[in-house]
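Every protein chain of the complex appears in place save one, which is left out.
Showing chain A:
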Amino acid sequence: MDNLGLTGIVSIITAGLTIAIGSVAPAIGEGLALANALRALAQQPDKANTITRTLFVGLALVESTAIYCFVVSMILIFANPFWNYFVQNAGG
């Protein structure tokens, strides 16, 4: 197994693991946040403005962690910084 093949294998496996873990954890957090916000809305409908604004700020924070993980896995798959290095070394 040469270095180029190893780089490809490790990159793809790491990208899959990154997006798997990085999507499950924000999904759990977002589900909890949404469920609790809907419960609060059902109990206090007159506070809907404050609750939805707070929910928006929280969801924006939670969802961007998933975007970070996606960006990392996209870099690993489509624009791997180490790929060109190993291609040059293999080419001699």
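Please note the rule applied: contacts are C-beta pairs under 8 Å (C-beta built on N, C-alpha and C of every residue); 3 or more make two chains touch, one makes a residue touch a chain; residues count from 1.
In this section, contacts and distances are computed from a predicted model.
Engineer: Given the choices "ATP synthase subunit I", "ABC transporter permease", "Pyruvate dehydrogenase E1 component alpha subunit" or "Cytochrome c-type biogenesis protein", state the protein name listed in UniProt for the chain not shown.
Structural biologist: Matching "ATP synthase subunit I", "ABC transporter permease", "Pyruvate dehydrogenase E1 component alpha subunit" or "Cytochrome c-type biogenesis protein" to the record, the invisible chain is "ATP synthase subunit I".
Engineer: For the chain not shown, which residue from A:Ile9, A:Met74 or A:Ala90 touches it across the whole complex?
Structural biologist: Of all options in A:Ile9, A:Met74 or A:Ala90, contact with the hidden chain holds for A:Met74.
Engineer: Specify the residue from the set A:Ile9, A:Val57 or A:Val87 that touches the hidden chain.
Structural biologist: Once the missing chain is taken into account, the touching residue is A:Val57.
Engineer: Please give every residue of chain A in contact with the chain that is not shown.
Structural biologist: Touch set of chain A with respect to the missing chain: 34, 37-38, 41, 45, 47-50, 52-57, 59-61, 63-64, 66-68, 70-71, 74-75, 78-81.
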